[in-house]
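One protein chain omitted, others in place.
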Amino acid sequence: MLKYIRRKLIHLIPITFAVTALSFFFVDMLPGDVADAIAGVGTDNSVIDEAAIEEIRKDLGLNRPVIVRYFSWLAGVFTGEFGKSYQTGQLVSEAIAIRLPVTLQLLIMAQFLAVLFAIPAGIITAYKAGKFTDKCITTITFAFLAAPSFIIAIILAFLFAVTLNWFPATGYIPFSEDPLGNLRSFTLPSLALALIEWPILSRVLRNDLIETLQQDYILMAKAKGLSNFYILMRHALRPSSFTLITVIGIQLGNLISGAVIVESIFALPGVGTLLVNSIHSREILMVQGIIVIMAIAYVIINLVVDILYGVLDPRVRE
Amino acid sequence: MTEQYLLDLQDVTVEYDYQGQHFAAVEGVSFGILKGETLGLVGESGCGKSSIGKSIIQLPPPTKGKILFEGKQLSNLSNRALQRMRHNMQIIFQDPVASLNPRRKVRNILSEPLIISGVKEKKQIEERVRFVLNAVNMNPDTTVDKRPHEFSGGQCQRICIARALILEPKFIVCDEPVSSLDVSIQAQILNLLEDLKRKHDLTLLFISHDLAVVKNISDRVAVMYLGKLCEIGASMEIYEKPLHPYTHGLIGSVPSILYENKKIRETELIGEIPSLMNPPSGCRFRTRCSRSEEKCENHEPDLREIRKGQFVACHFPLEY
Amino acid sequence: MAGLLLEVVSLVTSLATKSGKLNAVDEVSFKIDRGQSFGIVGESGSGKSVLSRTIIRVHAENRIVSTKGEIIFEGRNLLSLPEKEMRKIRGREIAMVFQNPMSSLNPVKKIGEQIVEVLIQKLGLSRTDSRYRAIELMNSMGIAESEKQLSNYPMNLSGGMRQRIAIAIAMAPEPKLLIADEPTTALDVTIQGQILNLLQEQTNKFNTAIILISHNLGVISRYTDRVAVMYSGQFVEESATAELMKNPMMPYTSALMRSVPDLTSPPHTKLRAIDGMPPSLLETPQGCRFQERCQGVRDKCFSEMPEIILNGGDHRYRCWYPLEN
Partner (left out) sequence: MTNITKFAQRLGNIPPLVNAIFTLWIPAVWISCLLAMVIFADLLPLYDPFESDFTALKVRGSPEFWLGTDVLGRDIFSRIIYGSRTSLTVGFFAPVCGMLIGLFLGIVSGYYRGRLESLVVGLIDIILAFPNIVLAMCILFFAGASIVNLIIVLSITSIPANTRIARASTLTYAKRDFVLAARAQGASHLRILWREILPNIILPQMAYILSFMSIIIMIEGSLAFLGVGVPPPTPTLGGMIAQGFPDINTDPHITFLPALFLFLTVLSLNLIGDQLRSRVAVRESAI
């Protein structure tokens, strides 16, 4: 098992390296840099002052070779030092740190709800495969699969906030101030994310379970005279959950993407809204910082998923 | 002696890497096959018999040792020369369904070897395809435009044999060609192979785990255990008077149909086959051998000729 | 302890496949006594596996199954039992060993867990008791270091060892009937003997009757008391094993025996192959199902299906013109 984790960790190093390099370069290589932005190039009423831009470049160290800049930036990344916002002067790390808990709470609640819906739905549809219950649930999953997150979010907001007024449409209440209000403010956003995630998970679980239920060892378990429920839970569920776990890992990127949209619809002050705002105000360092944090988070969470995989399936540990 | 072998294996070793572990599936195996004979290669799973078959057709080539075909060392050949040499050596696999591409028609499957070897004329290709289909007792008119899934396992194996024959090879490796077939179909394929061998002057290496099948088709038989050759000799001799305790045990463990007048040799080999990753020292069979002594643990037995043409790798061969 | 254990009467099992409905088992009747060893031999697709799985009501085929006839086990018709009752019989009274021990053990559950769950659920033992019992069982199956093996996963064991575990699981509740569906086909020939001997020893010990299914005439001949030959979903011949091997009446049985190469005959003996292929179960011919491949076929074979009939003693066969020996 340790060997397995070590192998996964070693795999992580080049990926992390590449991910940080890409985060840096693709923002860096794009036309228009921080200096342009500060000088106002690209905005409608800008007067291009080459000398001023050059001055700003020098100040920011932008005239150094790109490799040097990358490594100094990378060193910054590992010490949590991403630079400063040139508009407000706020530290990038600080701005992210304030907003990260909001996004994390949203992601965790959404993931929890998605799994909570998906596992029973997957089990029921696989067990009743081809029957009426299966057809009903799978038809519903189909409808949700076709709805982009922003449409689901809008419908939820329209129904439960605007029309029924059960939950707040926008706004964020910190957990420390009002725990119940905090959960209420997170209900609709996390539900919106969960609703786009669960049909995928449920379908994956259903297909894998159906395949597992055809295996010889399930027949053997039946021949042992075990009950169907016991076989389903104790023999079939675990070997059927591997794809589910992999898919949760892969879907994480989509979940984060969804979070960006949902945060801006429900006006949650998370990393997503920060990213959207930073892009619109050309806060390049902020954008870089957010992207690299998202990418590293993705890599680390996938490592956790891989390890979980190893815990559940003795075959991959070898 | 060596010259008259059509195929000569000298000290062949085949190594693989599996999940970070390096091991030899075949270690230091030497034998030759005479022109026109059928050599049977028997052994249980993991003994390396299939690896030998594949190393002869250089897929992959052996990691150590030489394989000579008509006196030419195969691993020294350039790609182009090897390509030409492949006409002379073909292979038939165990699972006939898996060895035919499901998306291609029989006509395309059979003409593929001709096209690769540079035959361009359509008419000539068509003629050859019809000829080999007839040779394996299949009606060309009803078969050429079908795809493999429209045939039964036995028919698919006939198509595989036809494909192997189409380049008029001198030598065919038959890698468990009847193991996945039903007994009634198995006999048809075995008879077909015998026929073709006679008609087309073929030399066969017949790999199988089924001792009765091997005895029926082979002139000589080689027995392998855990990557090593234990015994080789004339088919009749090996089965009547095996020298190696493993050969003896193997033959004894085949359950045969009880007739009143037939004698049955009942022996049961104890224990399990050891792992190839970590083979026993000395003689590899010693962990399951009732005759094993200290010498077997420390010294690996060499292959030596005990009776004329019958070689055995054992310190204490059986006596008769 | 002799006496009738199982009686199958006119059993028909139909499967709905993509290309239509077919009778995988067609009008099969037989009896098994307590402690008897009953062999079923046949080629692939002859219906022997479907037959055995109908008895224990465990189907793998991903198709709709319907059954007719009677399966009377100790006086009760299994076919009319509700699933809940049937579950009590499965694994307790009737157990099963599958062909491939590589796939019949759950790859992500520890060996110990897979044995113990039967002991707990079927015999009502406590967790600690069942652990001891599991070790005992594994010892009697010839498994070395059984205590250590409990916490192993199936992938760490060889095929032979896995099949021993499967037998241990099947024999744990000392069932009255054990169904062994090609139990050694996936194993090496030297291991095959060990496993079959173990099965024989265990079933003798508890007077368990066994249905041994195999395509290998040698195995059937050596390990069974009675044997039935299946062809195209039907029993075509049934008798005491020694009698059948000596005096096959049905041309198919005889041809089957002759098409197998024999260890005692010299090399290059011409095999007597059976021409053609078994008929498709979707469109079985009128009359005898072996008609197309039979050497002694006559007009009547094409028009009328022969009934399976008794020949004086207890040798039954389905043929209009049986062989004379």
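All chains are identified by letter, namely A, B and C, in their written order; residue positions are counted from 1 within each chain.
One rule holds for everything that comes next: contacts are C-beta pairs under 8 Å (C-beta built on N, C-alpha and C of every residue); 3 or more make two chains touch, one makes a residue touch a chain.
Predicted model, so just to flag it, every value in this text is computed and none were measured.
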**Complete:** Answer key for B:39, B:52, B:74 or B:167 versus the chain not shown reads B:167
**Request:** Just name the one of B:6, B:57, B:211 or B:289 that touches the chain not displayed here.
**Result:** B:57
**Message:** By the contact criterion defined above, which parts of chain A meet the unshown chain? Give residue numbers in ascending order.
**Reply:** 14-15, 18-19, 22-23, 26-27, 30-32, 126-127, 129-130, 134-136, 138-139, 141-143, 145-151, 154-155, 157-158, 162, 203, 209-211, 213-214, 218, 228, 250, 252-254, 256-258, 260-261, 264-265, 275-276, 279-280, 287, 290-291, 294-296, 298-299, 302
**Message:** If the hidden chain were put back, which residues of chain B would touch it?
**Reply:** 54, 57, 59, 82-83, 86-87, 89-91, 93-95, 98-104, 112-113, 116-117, 147-149, 160, 163, 167
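Quick note on the criterion: only the chains that are shown with their structure count from here on.
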**Request:** Among all other chains, pick the one whose mean CA position is farthest from the mean CA position of chain B.
**Result:** A
**Asked** When the C-alpha atoms of chain A and chain C are each averaged to a single point, how far apart are the two points in Å?
**Response** 53
**Message:** Counting only residues that touch at least two other chains, what does the list for chain A look like?
**Reply:** 318
**Request:** Note the residues in chain B that touch 2 or more other chains, in rising order.
**Result:** none
**Asked** Can you list the chain A residues touching chain C in their complex?
**Response** 214-217, 219-227, 230, 234-235, 238-239, 312-315, 318
**Message:** Can you tell me which positions in chain B touch chain C when the two form their complex?
**Reply:** 44-45, 152, 154, 182-188, 190-191, 194, 209-213, 215-219, 235-236, 239, 249-251, 253-260, 262, 268-270, 272-273
**Item:** chain C residues touching chain A - in the complex, by the definition given at the top
**Value:** 56, 58, 60, 62, 87-92, 95-96, 98-100, 103-109, 117-118, 121-122, 153, 155, 166, 169-170
